[in-house]
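Below you'll find the structure I mean.
With one protein chain withheld, the remaining protein chains of the complex are depicted in position.
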Amino acid sequence: MGVFFDEMNGSGGGTRIPYARLEEWLATMPKELRSLKQAEAEALFRRIGITFAVYGEGGDPDRLIPFDMFPRVFSAAEWARLDRGVKQRAKALNMFLVDVYGRGEIIRAGRIPANLVYQNEAYEKAVVGFVPPKGVYSHIVGIDLVRTGPEDFFVLEDNCRTPSGVSYMLENREIMMRMFPGLFRENRIQPIDSYAEILRRTLASVAPVKCKGEPKVVILTPGHFNSAYYEHSFLADLMGVELVEGQDLFVDGEFVYARTTEGPKRVDVIYRRIDDAFLDPLCFRPDSMLGVPGLMDVYRSGGVSICSAPGAGVADDKAIYTYVPEMIRFYLGEEPILKNVPTWKCAERDDLKYVLDNLGELVVKEVHGSGGYGMLVGPKASKAEIEAFRAQLVANPSNYIAQPTLALSTVPTFVDEGVAPRHVDLRPYCLVGERIELVKGGLTRVALREGSLVVNSSQGGGVKDTWVLAE
Amino acid sequence: MRLIVDHITRYDYERPVRGLVQSHRLTPSVFQGQKVISWQVSVTAGQTGEEGGETPGLLGAEFTDGAGDRIQGWRIAGPATRVTVRVQGEVETADLAGMLKGHREVINPCAYKRETAMTAGSAALEALAETVSDAGGQLSLAHGLSAAVSGAIRYQPGVTHAHTSASEALALGEGVCQDHAHALIALARLRGLPARYVSGYLFADSSGAAPDSAAEAAHAWAEIFVDGLGWIGFDPANECCPDARYIRLASGFDARDAAPIRGVARGGTAGDEFMDVSVAVLSADQ
Partner (left out) sequence: MLSRTANNLYWIARYMERADTVARLLDVGSRISLIPSEHGYRSEWDSLLQASGMAEGFTAKYGDPVQRNLESWLFFDRDNPSSVASCLTSARENARIVRTAMTAQVWDALNGAFQELRQLERQERSSLDQSTLTEWVTRQSALVRGAIDATLLRDDGYNFLNLGYYLERADNTARLLDVKYYVLLPRLDFVGSGLDNYQWSTLLRAMGAQRAFHWAYGGEITAGKIADFLILNRQSPRALITCIAGAENHLARLAKTYGKENAAQTLVREMMTELETETVERIFDEGLHEYLSRFIGSVAGLGSVIHEVYLGGEVS
């Protein structure tokens, strides 16, 4: 691989402007102080209770996600462009969803193959013909971005269902402000703490037609055994809304109610953190114990709003991803501001041939996979790993897509020996309701292992505070 | 033809349930082949052994979904050990040779190419599908596939059960209308045609084709999408296309997806549920 773009030092030629003041900060921090601060940060996290569980790995369920104190910084101008690009994408994805659950104009126009949409497992037949309030399916769009140069941002994937991690974005900032108040006086850093309030407003703005008065919003969690339970309860607390499980809700007549100590209380908007399949045993998986029987009947007759709307997943499928630039052109008549990563679809014969011929240079992913599992990073894999993967790929090509290995940018990161560049990505959380809003910040994930390009927390990734500087 | 329906589904619970939620697709589809004269669904709950203590269920959400099915949500307050769903009505039907003319639906037929556990293909199903020629076009292919199912699966109640898949039924060589429909859906999808499951009623007069008409009055068949003609019904169990003797209620990927009644009981987990169905479809013309 070639040279990586470092966001602080550029590709040689001195410290880039957004990071200028961090250079001094770094100089004033001896190693002992750094260890002290790192321990303090960890204690704070543990006290607050931010821990995560990794699926299928066993071990300590109360594990902390590693936090790196060196912030990642964007200038106002850099962010302005990202802001436009992310909002453009979130808007197009929602228009796509309304379209494919309605007349399917984009398919009639021949811009996206019908089978990719209609035969997609995430396409929910049950909601066809129903338009959710304000025409919004995906209320929280998490867009995973990587950077390869000063001006080069690529979208890695879209998350239209229930992107997680926003609690880290908020807590990372909280911790940084507590530990280094001076940094926030010297640098003009845009605040992000309005996120919860904007989220609440966004959710309230999509209340169902039958709701009169102030909408009652709740967060629906699969329960305290879920790895993201902390985030669910954290958001409920910040928004001042109830955190409910399926068993707390029931359907009566045309509405959904919560079981409270004062009797049933009507619920208007459900921000759900459970998958479609588990929402309602009468409509989806009949064995689901997590959902609310009859919920989908109430939803489809306009008695309650569900965020994200059931069926939103069809927009963030990896096979659909390649068509997002097409969506932007088709619905908005604009050119995409953020680029897609070139993608080869292994389901197509020519693409498959190219992928098999160049396995050593490519990243190959499962179409429906997530969390960095089931993927091959060609340049990092051994010969044997590549050959094993080749066999899987040939056996079931339509299950895979491939992308070039991107030269992910690096940001200085504290390591045992001092400070060293580590690869990062970025997930901003775009809120879509009556308006489309994006707080000035996001979650920066960092691959803590030297040379690693995998930033997932389940694969040795950590997080950083993400700064957007004021003009 | 004028058909009179009286369809009673009774659920008995070993232990009282605290309440139930049901979702019904029990209203005749709106299309040129059938017109509702009168139609009523009622839900009641009571305790076994206590006569006269029946309480009515509460009708909740009501709407028409993207497939054109009318859906009604019901809540039944407990405690109850017995729940009865009764459908009574009269429908004027016409013979459209299986065609679903004038039916309003939004779902793209392509969505019905997806397979489910019950309609998944197998080597035997593929082999059977390949015995039919498509030289005569999609319509003749569809007829051929339906005939192939009729030939491969003999009508025989009691051999298969509610969760038998198309491939299992084919291996057994015997089954009921649900198995015939699943097998036909599997074959049609294997040949690239969208296909779906339809639940409804069948009136069988004394000369009727159904060998056991009483049991089959609650009936199921398949629909296959043919370019240019739209959805067309095929009933491999009776070797025909739906005509004036059929009343169409709802559709779906398979029997579970098209079930006329779905329900969940609350708080009756320790006991068993027993279901008893009686359906009478009579002709008002006689």
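The letters A and B name the chains in turn, as written, and every chain counts its residues from 1.
The definition used in the following text is that contacts are C-beta pairs under 8 Å (C-beta built on N, C-alpha and C of every residue); 3 or more make two chains touch, one makes a residue touch a chain.
What you see is a predicted model, and the numbers here were worked out from it, not measured in a lab.
Judged over the whole assembly, touch between the missing chain and the shown ones holds for A. Contact with the chain not shown here comes from a single listed residue; of A:124, A:158, A:252 or A:437, that residue is A:252.
Touching the missing chain, out of A:12, A:110, A:263 or A:333, is residue A:263. Within the complete assembly, A:233 is the residue of A:9, A:119, A:233 or A:343 that touches the hidden chain. The missing chain, though absent from the display, is touched by one residue of A:31, A:188, A:224 or A:353; that residue is A:224. Interface residues of chain A with the unshown chain, by the touch rule above, are 47, 49, 224, 233, 236-237, 242-245, 247-248, 252, 258-264.
The criterion applied here is as follows: only the chains that are shown with their structure count from here on.
Distance between chain A and chain B, defined via averaged C-alpha coordinates, is recorded as 41 Å. Contacts from chain B toward chain A in the complex involve residues 21-23, 58-63, 65-67, 71-73, 75, 106-108, 110-111, 113-114, 253, 256, 262-264, 266. If you check the complex, the residues on chain A that touch chain B are 101-104, 107, 114-115, 118-119, 121, 123, 125-130, 250-254, 281-283, 286, 293-294, 296-298, 300-301, 303.
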